[in-house]
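In this view, the complex is presented without one of its protein chains, the others remaining in place.
Take a look at chain A:
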Amino acid sequence: MFNYTFHWNQALKALPQMLDGALITLQIALLSMLIGVVCALALTGFRLSGNRVLSGFATTWIEIARNTPALFQIYMAHFGLGNFGIHLSPYTALLVGIAFNNAGYLAENFRGALKAIPDTQTRAGRSLGMSAIQAFRYIVLPQMLRIAFLPTTNQMVWAILMTSLGVTVGMNTDLAGVTQELNARSFRTFEFFALAAVIYYVIAKAVTLAARAIASRMFRY
């Protein structure tokens, strides 16, 4: 019943190819985080703006991003938009889908972080003669960044893992895509995916550890 012979050599030979894929994975994750953070800041601003259209837009985005499968979000970016004549390449669609998801989660993080800082902090700054902008910039924002930092790095890890969903829209250059192609040619499914999983794990762990190291340097209070 269990007479499978492992062929690790075959998988290891493909390691350089897979590592190239891993770089693409990392690239997409990083870009999606960059875009995600910018969008999330905008969404947070929209929600606090008091403008019903803007805050409604932000709330809709955040609700969809957080409460529907990430797979659907990427699918929609590729096939869904395709129905309307907007054709995104697998790479772009994957990036857009993940960035959309990131922005939703991050916006919620940012709002939570903002809420955690008592109004009295701003009040103390204003009492010293600071403008509202100065009080936000020098008192609220640095504290908000600290609170939001680790949840943001969690999202980065999640973004790395989400890139693997790209195979469903025909992505074949990232780690999951490369692995899937190798698998299709060799049927050494276990070996290839086990090796890919190790690579994902190493990347994710490295990001977490690096984030902690950065946090302990940056936030010394």
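Note that a contact is a pair of C-beta atoms (placed from the backbone, for glycine too) under 8 Å apart; a residue touches a chain by one contact, two chains touch by 3 or more; residues count from 1.
As a working rule, contacts and distances are computed from a predicted model.
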Item checked: Among "Amino acid ABC transporter ATP-binding protein", "1,2-phenylacetyl-CoA epoxidase subunit A", "Proteasome subunit beta" or "4Fe-4S dicluster domain-containing protein", UniProt-listed name of the chain not shown -> "Amino acid ABC transporter ATP-binding protein"
Note to self: Among A:31, A:81, A:130 or A:204, which one touches the chain that has been omitted from the display?
What the structure shows: A:130
Check: Which of these touches the unseen chain: A:9, A:89 or A:121?
Finding: A:121
Check: Considering the whole complex, which of A:139, A:157, A:175 or A:207 touches the chain not shown?
Finding: A:139
Next item on the list: Name, in rising order, the residues on chain A that touch the hidden chain in the full complex.
Entry: 118, 120-121, 123-131, 134, 138-139, 142-143, 146, 219-221
